[in-house]
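Apart from one protein chain that is not included, each protein chain of the complex appears where it belongs.
Up next is chain A:
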Amino acid sequence: MNALHGVDLDVPDDGVLAVLGANGAGKSTLLRAVSGTLGLHRGIVTGGTIHQGELRLDRLGPAQIVRHGVVGVPEGRQIFTRMTVAENLRAGGIASTDRAAARDRVHALFPLLAERASQRAGLLSGGEQQMLAIGRALMAGPKLLLLDEPSLGLAPLMVERIGETIREIHAQGTAVVLVEQNAAMALEVADHAVVLSVGSVAMSGPVAEVAAGVHQHYLGTAATERRTLARWPG
């Protein structure tokens, strides 16, 4: 049971919004609702609306939502492991009008994907697979990119690399919603943040405000006051 109630979010046209929260807070459910893939998880939307500008997304199927520029990278990467890297990108660009330009952009962002073009995607490392998953989503030319836990299971260096990439994608003019458990990385990259707790919004606002709140709320201390790990309660 993953339900969302009264979650009200605004993603600025050119911002990075971090969505934080513990396991089961409803982060993935939120992204699935936006992408229109709740049905594939036997979920339903019983109320509420999702708008992109004037357009209502909650009445569209996932393929149409992609064609309106809202593209998701699911949790666990979910690349097509039996296909090559190039085929994965081609699949990502199936809804794109200018696939060659999109591929050039992805290759510029991730030169590795050009080097490994003919390799089976299942043979890539975890971090490389995450790059491919993001690259595949960029092939559709999104206006809004939804990332579900891109740092999951990655080494710290790779997490940093993914964080830089997200900033780069944002700088190129794509808005990003970043769902993360790795609050440190997310808060570093985002300009606005939301904290979900058991299906509703616990906190939201500019990133500095939320960061302070997170410390207060979850660690029982102000952000400035540093404690050593050993003395943390619990």
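Definition applied: a residue touches a chain if its C-beta (ideal position, glycine included) is under 8 Å from a C-beta of that chain, and two chains touch if they have at least 3 such contacts; residues count from 1.
To be clear about the criterion, contacts and distances are computed from a predicted model.
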Seminar exercise, completed: Should one name the undisplayed chain from "Isoquinoline 1-oxidoreductase, alpha subunit", "Amino acid/amide ABC transporter membrane protein 1 (HAAT family)", "Glycolate oxidase iron-sulfur subunit" or "Cation:proton antiporter subunit C" using UniProt, the answer is "Amino acid/amide ABC transporter membrane protein 1 (HAAT family)"
Exercise. Given the contact definition stated above, which residue among A:Val16, A:Leu124, A:Ala137 or A:Val177 touches the chain not shown here?
Worked result: A:Ala137
Exercise. Pick from A:Gly21, A:Gly72, A:Pro150 or A:Gly199: which residue touches the chain that isn't shown?
Worked result: A:Gly72
Exercise. Per the definition of touch given earlier, which of A:Met83, A:Leu112, A:Leu152 or A:Ala202 contacts the omitted chain?
Worked result: A:Met83
Seminar exercise, completed: Against the hidden chain, chain A presents residues 35-37, 39-42, 61-63, 66-67, 71-74, 78-83, 87, 90-92, 94-95, 136-137, 139-140
